[in-house]
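Before any comments, here is the structure.
The full complex has more chains than appear here; those shown keep their coordinates.
For reference, chains read A and B in written order, and residue numbers begin at 1 within each chain.
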Amino acid sequence: MASVEESLIFSIENFQGPLDLLLHLIRKEEMDIFDIPIIKLVDQYESYIQKMKDLNLTIASEYIYMLSILLNIKAKILIKGKKETKEEDPRTPLVKQIMEYEKIKKLADELKEIYTIWGGTYSREDKGEEILFIEDLNIYQIAEAFNNILKKLKLREKPPFISVKRPDIKEMMVSLLNFLPKNKKPFPFYDYLLTLKSSLEVITAFLSMLELIRLGSVKYLIKDGKDEIYLIYLKELPKDLIFEGYI
Amino acid sequence: MDLKEKVSILEALLLVSTKPLKINQVMEIFQDGDEKGWEEAFSFLEKHFNKEHNGLMIQRVAKGIRLTTKPQMEEYIKTFYQKNIKHNFSRAAFEVLAIIAYNQPITIPEINAIRGISSGGVIKTLLEKKMIKITGRKNVVGKPFLFSTTEEFLIRFGLNSLKDLPKVEEFNALEAE
């Protein structure tokens, strides 16, 4: 029995959503797409959903939504009975959607085939710096580039509806100083930035670093040609610290 | 500058250029206004490579030309590098790419409606792989982003332009009813 279940899980997980499942049922049962036996289709669809429930699979909400659409169509058909009316066939919108999806599925297969051949042709590997052609660039790529930088820093901007407290330089100075090893070994400033959560914090951290340097609590050095900043712990902050000129 | 010289220059530029080489790019460098001559050199090179070489070829992609290995060489290159250097796209990715390629520019809600399921994760992968890009916003509630395919898409799929995409089979039967 296990193997039957396994193959069922496999096939369910392979469906690209409810439309794909419907298409599969229609093709498997060789139904006429222009005159779908809707009651049979709904029954089969329902039993698939039931099997997914029995196997404790997480069912995407889209599958449940589709079930409600199917049940709605079924109800309309049953009420209408066999009598001829001028109203639109309740199945039509869904049929159109399924056919549109089938078309995309075929095109996706063709694209895959093309990619299998041409995706494997190579030119000389990129050795110099990558050049971005100006015609290809728009403001969204600028936003994307900045987003990628933030992601690289493992920073996540807080959702806009939560009011973000402006990071406090004094607090940040204390936290940065505590972060540095007390054995006076050079410590990469970048590693400290990785602990922060927003670009505002990064900038505040930078100002804090400058202030710590000014006060003589840390020394900085930049490794040859690397331009990475290293900090060395020197001494604790003076107790009677007065801040000037910030914020 | 005669044909032979033009051909030599083109093949040198083709080797070093990481993107398809376009005639207007070349024309801009040499300022000789001889578009016909350069086009001739492009064609000569195309024929020459395809006749004289079995491992290499000239491809016309993204409205430019590119010097590449032949598709049959993929296995050997993989063996040489001892790893798969080609990105493997999922079935969902090919579906979303097909929807965007044939309906661009298009928003995520519209893509989701065609597939009947959400496609956010796939969009992210396609953006990261530079197969698609955001090209604007749709003037509807929420101003969603509009997505289009990129030049990188054309290159990776060996297409000269979107016109070279496989033709869509029309289903007119339903409308005819």
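Just so it is clear, a contact is a pair of C-beta atoms (placed from the backbone, for glycine too) under 8 Å apart; a residue touches a chain by one contact, two chains touch by 3 or more.
The structure presented is a predicted model; accordingly, all values stated were derived computationally and were not measured.
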Which formula, in the displayed labels, states the number of copies of each chain in the whole complex? A x1, B x2
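One rule holds for everything that comes next: only the chains that are shown with their structure count from here on.
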Distance between the centres, which are taken as Cα means, of subunit B and subunit A, whole angstrom: 25
Would you tell me which residues of subunit A are touching subunit B in their complex? 16-20, 34, 60, 62, 66, 92, 95-97, 99-101, 103-112, 114-115, 117-124, 126, 128, 130-131, 133, 136, 138, 140-141, 144
For the complex, which residues does subunit B have touching subunit A? 15-16, 18-19, 57, 59, 66-71, 73-74, 77, 85-87, 89, 91-92, 94-95, 97-99, 101-102, 114-118, 127, 133-136, 145, 150-151, 156-159, 166, 168-169, 171, 173-174, 177
